[in-house]
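What you see is the complex with one protein chain gone and the rest in place.
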Amino acid sequence: MKLVIDEIRCKGCNLCVLVCPYRIFQEGTELNDRGIVTPVLDRPERCTNCRLQPLYGRLLCGVCQMICPDQAITWVDERPFEPHKVEVEF
Amino acid sequence: MSTTEWRREDRLPHIYCSGCGNGTVINCTLAAVDEMGWKREETVFLSGIGCSSRAPGYINTDSLHTTHGRALAFATGVKLARPDLHVVVFTGDGDLAAIGGNHFIHACRRNLDVTVVCMNNQIYGMTGGQGSPTTPPGAISTTTPYGSSEPAFDLTELAIAAGANYVARWTSYHVKELTKAIVEGLQTPGLAFIEVRTQCPTNYGRSNKMREVSDMIEYLRSHAMLVPKYNRLIAEGKPIPEGTFTVGELIRRNRPAMGVRP
Partner (left out) sequence: MSRTEFMQGNVACAEGALAAGCRFFGGYPITPSTEIAETMARRLPKAGGVFISMEDELGSIAAVIGAAWTGARAMTATSGPGFSLMMENIGYAAMTETPCVIVNVQRGGPSTGQPTRAAQGDMLQCRFGSHGDYSTIALAPNSVQEMFDLTVKAFNLADRFRVPTFLMADEIIGHMRERITIPDRVEITRPAPLLEGKLPFEAGDDRVPGFAPFGSGRAIHVTGLTHDERGYPDTTDPEAHERLVRRLVAKVESARREIADYEVVNPDAGMVFVTYGAPSRTVQQVIHDHPDEEIGHLRLRAVWPFPEFALDEFPDATVFLMPEMNMGQISREVERHVGQPVVPIPKLGGDLHTPAELLRAMEAYR
């Protein structure tokens, strides 16, 4: 699965930056077309949901999506799905 | 189903300010409703007036966006005329505690089988940040420029005193717990009241030394205290830090309810 921020919906509040346990969301620095600084993704393949959702068949973690007040965070299918080898820092 | 199917995708992005907690509360409510496995055509969302009350406009079910404070009175009509419909009411602190206070206590007294989700941002957000009945003493708003001089309402205490069957409080930071509490509320026959303390960075935070969304979230996180801990501190006679509010389930009981699904 691939983590996506909807640039049209995101209002740049950075709540996702605050809650992601892997610090995948980083505060952005550049204005987008709508004049909003949206967060940037740092190695999103580290996200539990990206890695393990196909394996478990359900949403894992998902706190960023839940707290996103603008309904801007989704996971989209990647085809073909290939398990990523990632190093998870704690 | 997923929460996407409960949303009017064509209406998004919504009107809320950047960092507003109301969008989070919509997510949690829809996740809870989805978990219940309710059908969209059997679910009705109602609301009054204010920021919170724009929420049903983004939900893809029958929805009634009513007059200021009256949502629970409208809900009484909907629920009693069609008890087979599931009814969820979105409201705000101004809508519920000020202009709708009477309808609120009477809906609790009747124990109408609806779930009330109150987005309490402690301010009138839609009109530009005026003091509401839940604005804490000392807080700055456009109508309390020298700090609010009135005591604030504790909405959960009010709901408990008036007779609601299920009462809980969480914040828009505690998304998982909030979702669980809303599910509990939806399952409980009778009136379920879930107060959600939300951040209003635009109108509340800015004038109360919490300029960033993260400041407001940090405030909610650090001032929320679980009910058992609070009770323990009280029992031990230890001081409760100022500004602390309890979170968790505050009451669950089984008073007779009205308009329960047959």
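Order of writing sets the labels: A and B. Residues in every chain begin at 1.
By definition in this document, a contact is a pair of C-beta atoms (placed from the backbone, for glycine too) under 8 Å apart; a residue touches a chain by one contact, two chains touch by 3 or more.
From a predicted model like this one, the values you see are computed outputs, not experimental measurements.
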Missing chain -> touching shown chains B
Which one touches the absent chain: B:T3, B:T66 or B:S172?
B:T66
Which residue of B:L85, B:M119 or B:L250 touches the chain not shown here
B:L85
Residues of chain B touching the missing chain are 8, 11, 40-42, 44, 46, 54, 56-57, 60-67, 70, 73-82, 84-85, 102-103, 106
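What we mean here is this: only the chains that are shown with their structure count from here on.
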Chain centre separation in whole Å, for chain B relative to chain A (CA means):
27
Quick one: which bits of chain A touch chain B in the complex? Just the residue numbers, please.
8-9, 11-15, 18, 36, 63, 65-72
If you look only at chain B, which of its residues touch chain A in the complex?
7, 12-14, 16-24, 26-28, 31, 172-173, 175-176, 179, 201, 213-214, 217
